[in-house]
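Encoded as structure tokens, here's the structure I'll be asking about.
For this view, one protein chain was removed and the others were kept in their places.
Here is subunit A:
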Amino acid sequence: MALSTVLETPGAGFNFENATRNAALEGLFEGGQTPKPLKTGTTIAGVVFKDGVVLGADTRATSSEVVADKMCEKIHFISPNMYCCGAGTAADTEKTTDLLSSNLSIFSLNSGRNPRVVMAVNILQDMLYRYHGQIGANLILGGVDCTGNHLYTVGPYGDVNKVPYLAMGSGDLAALGILEDGFKHNLELEEAKELVRSSVHAGIMSDLGSGNNIDICVITKQGVDYIRPYQESEYKDERKMKYKYRSGTTKVLTEKVVPLKLEVVQETVQKMDIA
């Protein structure tokens, strides 16, 4: 384990300081609601095909009824051969995948090897289990390594399952219907892309929390093709006006320059020894 993390391994047991703090905060708000974390009511899907893995996601991030981000990036980079789709609490999926990505690059540098998908899955599982479901991250991890093409699901409680096709998020039931109907082993690239696209599309059509564009990420031994967006929403509107103001729009009436008197209190010189 020393190879994969630069941070110290956490102490034994569970750390629930933040959970107790949240509970205390709720009391302070007196009947009002603590601010709700940004959830990516989402449709994400993944399929293993003949030469690799295809991942797909919608791009809508919602904050209750308002669309907070129309072009949110839900397919996160983990390593050059692995990408991860995240559903659930946006901050949790971002940070968890970021942490995983950093740890894996440290591992790569230390060991001289490309990380395997199982390793990423194990690290995720350990971390999410340690936090007993408090980290709301539902992840689809897909990648290609020397042992083959893999697709895994990791739940917020730390349960892991290896699958040939998968959908997650609030739009998963609709997407799963399309996947169950259309999936076959050893699909060709275009078939796999079309299958993932239509399943995410079904999620977008049937779920209010999913929408806007569809991103597709194709991972093969040769490399990664991240198509963003793969399909744009038919309901895009044209901006009639630009919100950028030309310089000179606001007239400058007066200008006053006040020099700040700074005193040097302490000066330290550290010599860099590059011998």
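As a working rule, a residue touches a chain if its C-beta (ideal position, glycine included) is under 8 Å from a C-beta of that chain, and two chains touch if they have at least 3 such contacts; residues count from 1.
Just so it is clear, contacts and distances are computed from a predicted model.
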Looking only at "Small ribosomal subunit protein mS29", "Carboxypeptidase A1", "Translation initiation factor eIF2B subunit delta" or "proteasome endopeptidase complex", the name UniProt gives the absent chain is "proteasome endopeptidase complex"
Checked against the full complex, the residue among A:Glu26, A:Asp98 or A:Asp159 that touches the missing chain is A:Asp159
Had the left-out chain been drawn, it would touch subunit A at residues 14, 122, 125, 128-129, 132-133, 155-161, 163
